[in-house]
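Removed from the display is one protein chain of the complex; every other protein chain stays in position.
Up next, chain A:
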Amino acid sequence: MGCSSSVPARSTGGLNTVNNDSSSATDSKDLRAKLVLLGDSGVGKSCIVLRFVRGQFDPTSKVTVGASFLSQTLALEDSTIVKFEIWDTAGQERYAALAPLYYRGAAAAIVVYDITSPESFSKAQYWVKELQKHGSPGIVMVLVGNKADLHENRSVSSQDAQEYAEKNNMFFIETSAKTADNINQLFEEIAKRLPRPTAS
């Protein structure tokens, strides 16, 4: 039962464990959240997640992970434990039509663009519109400008992005998967915004 463990750990063992954790008997404080990653290819979607997942571990440990699906638990200050199940999507244009299969039922979506690429920013806006039209109602959406370490090549101003995010009722943050800047803050913010299950 990985989801009840309080230490951050990847609970879903190997890929071939079809019998991974059974969903029974979860603590009411535990949240399971499907999180989908959208964004152009090459903006560093999976790097952000790898940073987040690996950052929780001893950096010397070699974690074998498939990079397209990752899960990670995060303990919040109010002692809620959120287990993120992170679904990556292929960012190339030819696979765009398949995205609805992935974001269906997602509790949160991270829309990533590269601050050095205006094209990736307009692609991000396309995804935001898509999610507003077809995403689950009440989905927590976050706009992420990645590669903040390359600020000398910046071509999307953070003010533009911030304004866009506010207009669309999204949380906005700039991250660097390379330096790990703001990575944990990103996931903590999502965790805080997730709707808590009503006590039943």
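Observations, loosely collected:
One rule holds in what follows: a residue touches a chain if its C-beta (ideal position, glycine included) is under 8 Å from a C-beta of that chain, and two chains touch if they have at least 3 such contacts; residues count from 1.
Everything that follows uses one rule, which is that contacts and distances are computed from a predicted model.
From the set "Large ribosomal subunit protein uL3m", "VPS9 domain-containing protein", "Anaphase-promoting complex subunit 11" or "CDC45-like protein", the protein name that UniProt assigns to the chain left out of the figure is "VPS9 domain-containing protein". Contact with the omitted chain, checked across A:73, A:89 or A:120, is made by A:89. Within the whole complex, the absent chain has one touching residue among A:68, A:125, A:158 or A:184, and that is A:68.
Contact residues of chain A toward the unshown chain are 1, 12, 14-16, 18-25, 37, 41-42, 45-47, 49-50, 64-69, 71, 85, 87-92, 94-95, 97-98, 101-102.
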